[in-house]
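Below is one structure; the comments refer to it alone.
With one protein chain withheld, the remaining protein chains of the complex are depicted in position.
So that you can tell them apart, the chains are marked A and B in the order they are listed, and the count of residues begins at 1 in each.
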Amino acid sequence: MTIELKVNGRSVSVHADPATPLLYVLRDDLALNGAKYGCGLGQCGACTVHVDGRPVFSCVTPVAAIGGRSVRTIEGLGTLDKPGILQAAFEQEQAAQCGYCIAGMIMRAQALLERNADPSEAEIRAYMRTNLCRCGTHMRILRAVKRAAIMLKDARTETGAVQ
Amino acid sequence: MMSPIPARLSRRGFLGATGLVVAFSLAGRAFAQQSGGGEGGAGPAVLAPDLPGSLKSHPFLDAWIQIEEDRPITVFTGKVELGQGIKTALIQVAAEELDVEPAAIHLVTADTLLTPDEGLTAGSHSMQDSGTAIRNAAANVRMLLCAAAAEKWGVSAINVMTTGTGSLQAPDGRVVSYREIAATMSLHVTAIPDAPLRKPSVFRSIGKELPRVDIPAKITGGAAYIHDMRLPGMLHARVVRGPSVGTQVDKTDIDLVAAMPGIVKVVRKGAFMAVVAEKEWTAIQAMRQLQAGAFRRVAKPLPGKGVVETLKALPTQEIVILDTNAPVAPAVKTVSARYTRPWISHGSIGPSCALAHFEDGMMTVWTHSQGTFDVHRVVAELIGLPQEKVHAIHVEGAGCYGQNGADDVSADVAVIAKELPGRPIRLQWMREQEFGWEPLGPAMVTELRASLDTNNVIVDWRHEVWSNPHNNRPVGAGGVLAGSEVTPGFPVPEGKPIPMPEGDGSRNSNPLYALPNMHVLYHFLKDMPIRVSALRSLGAHLNVFSIESMLDELAKAGGIDPLALRLAHMKDERARAVMQLAAEKFDWSGRRPGDGRIGSGMGFARYKNLGAYCCVFLQVEIDRETGNLAVRRVVAAVDSGQAVNPDGIRNQVEGGIVQSLSWSSREEMTFDADTRKGFDWSSYPIFRFEEVPGSVEVHIVNQPDMPFLGTAEAAQGPTAAALANAIADATGIRLRDMPLSAAKIKAAIGVL
Partner (left out) sequence: MRSNKKLMRLAAVAVILGAVGALGISYQPGIQPIARPAATSFDRRQVADGARLTAIGDCIVCHTVEGGKPYAGGRSLPTPFGTLYTTNITPDEATGIGSWSFEAFRRAMGKGVSQDGRHLYPALPYEHFTHVSDTDLRAIYAFLMMREAVHAEAPANDLIPPLGFRPLLAGWKLLFLRQGPIVADASKSADWNRGAYLVEGLGHCGGCHTPRNLAGGEEVSRAYGGGFAEGWVAPPLNGRNPSKEPWTAQSLFVYLRTGMEARHSVAAGPMGPVVRDLAAVQEEDVRAIATYIASRMTGTTSAVTSSEPVDRREAAAAQFPEAAALFAGACAGCHDRGAPMMGQGRPALANVTSIQLGAPDNVAQAILSGVVSPLDRRTPYMPAFGASLTDQQIAGLVNYLRARFSDRPAWQDVATRITDIRKSGEGR
């Protein structure tokens, strides 16, 4: 079946069984690497993407459920040349060991900062509890999210607008 | 100098030249004879014992470094990136000794057609084996480049300088690029052991916190993992198994599934079954359908008893690790204790994945195994191909922390690819397959007894440890799951212990402390009721936990400060330095005394007594109402010799601390008679953000110009011990059986 989607601001068309979880459509049909298969059970967050700005587990979100809502993946936050704020913060903090969980972490953190631009440490920890990391990179991830919040604040004060 | 060999000859071209093939194939036969070895897997044969690191096995410089016309300098390593930052560190080492910018280096990791075989990437050997080899090879190359330039310019070699930008400079200012000079000479020469190394005072790369070369792709959706590979015409596969090692799905309606639209094939080889489809989702649904029926257990029932009863019922082989005797003053206080840890899952966030392509009689396998060269041998034997018809290439997976499903999935995909020649196959294990089928970290038991004299000197030390082998890394088809499923099957090799000084169950059972009467005995248990293999730090996790807990128990018995007791018995200066630095940064002497809720503890070890030194102090807070444990702060100090990338060291130690806290306070794989009961994250919970410590600091003792020491596994044991010691300090409760859970703490506290 042909399914129309809006992904990272672009309209795309895929041929997929409507029951296919969004994760596989993103990775296999659209060649987007960010969202990852970690469990397929909605327990680890490695597959986190945004649907209409809300963080969801793409591994248990059938592509037929998306409809006209917009999908955003880490590829939509920025690129190597023009990284988004969180991507820049994670790079500066070197917040990765194996890195497999990191794209999901960044998407989850992005959703947090869009709702709460200045979260406390406790708020970050609580919000990020959906995402697992086995390498133990948590401390750096927390630092990267805090750094991004500061960068966001600076960017806002500079331009007077929300980035 | 060697006679020049034509430029632009690639290494592959070299292999075709006569004479050299002999040297390499001799090495090949030597592999087959090896088993076990330093860290398990099959280690390569030693050809040049005087050379440092892996140069011993691969003494020719062009095995490591090639400088060719129109590409970056290529450096080859037999080690692989596991997320520990080894690629970046090796690039730094190579760039340093070649005296070029790191960006000028292109590093190629384990590839059976391109790189040296350095055995496993494990045991924290990478810097010691590969880093040392690359450093020395690069120093050799720099020396040869200088010599060649000197000859060209008619000057003395010691007056030729490297500019740091890939060029050489004569005293009179003439400049020539490495490439130009390299084209006139051959790097197919053996290294010399004492090529001059650059001094720490002029280091440009080593010791710098070069940003990790692999992170940018990982944070922008670049193709960074084996999971991201997409080959033309690729098919998606899923393997079909029961829920757990030793089970099989019962008869299922294979024909029905094979006829489903989009299914290319249902592969059956003996008990091995896999489904292959055009689309990944089709493969997943077909797998579910094939697994929908009942399963049955085809192996012996899983042990229904706890760790101690299970392990102590197994036949043992006694291996004496230490037996030292000296006259001492009489013992006045003796402490005996038994310590245990359960079976632990590697818990890789990304379940194992592999790709294979069988075309024109050649099987190419892409694998994230720590033993890429072993995969090559395993697949050759399993599929029945000559080794030269199998090409194994390492591509990064998720963190594995030892032998997870990586080797098995690589064998699985090769079996499938053989049945579908011409089509690349991508096989992804499911989460529950990773939990159910990967080898677990072995459960272990230790029993210690130690005594103090009237001066609080330790006069007697006894340590017995019971463990299965930790090294069951497949070196032949019998070591992978598919090897037992295809018919005829391959016999599962008998587990063997890794001998000291590395050890496996015995690892770190030999205390670094200067103790007069040490009796350390390894009860090696070769029968494995549960499938096990290496998990980060191997036996060091429990052995260090035991030693460091016992030291605190002795300190309490003797009324002496735990740090003071350790320092009184530690002669190794680097160990003392690391303990004292960590203590100072933690403010151990000013610490808040245990008050029923809050307490502090320490743990120390030198990994294998050969690797990095690591000391961990941590402070816990216990909720007496629930037994819940929060780690407020952790301070660690580590000595890794010459620190190549200090941030990389900190990252590894922080990670090891958090991981060990999760293992030691929460984790245990549970079983019933048929299956493992931990099959997803809800049934095998690990730390989430709210449980990680309030803060973790890692302080590095840099030792310029000292040998690199493996660091990745150094924190597991000390952290576990520090946790137990902090709990004891906080509450007076001494917990000896991991996981040190809230339930155990609460049971010991009782009702308030």
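Methods note: a contact is a pair of C-beta atoms (placed from the backbone, for glycine too) under 8 Å apart; a residue touches a chain by one contact, two chains touch by 3 or more.
Not measured: the values here are computed from a predicted model.
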{"item": "Selected from B:R338, B:H519 or B:K677 as touching the chain missing from the view", "value": "B:K677"}
{"item": "Contact partner of the left-out chain, one of B:T77, B:Q92, B:T109 or B:Q291", "value": "B:Q291"}
{"item": "Residues of chain A in contact with the chain not shown", "value": "17-21, 40-43, 51, 54-57, 59-65, 67, 129-130"}
{"item": "Interface with the undisplayed chain - residues on chain B", "value": "242-243, 284-285, 287-292, 295, 430-432, 625, 675, 677, 679-683, 685, 688, 690-691, 750-752"}
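We adopt the following convention: only the chains that are shown with their structure count from here on.
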{"item": "Of all residues in chain B, those that touch chain A in their complex", "value": "82-85, 209, 211-212, 214-225, 227-228, 230, 236, 279-282, 284, 347-351, 396-399, 401, 428, 430-431, 647, 651-652, 654-659, 662, 680-682, 686-690, 692-693, 695-696"}
{"item": "In the complex, chain A residues that touch chain B", "value": "16-17, 19-21, 24, 27-28, 31-34, 36-41, 43-44, 46, 73-75, 78-80, 83, 87, 90-91, 94, 96-103, 106, 124-126, 128-129, 131-140, 142"}
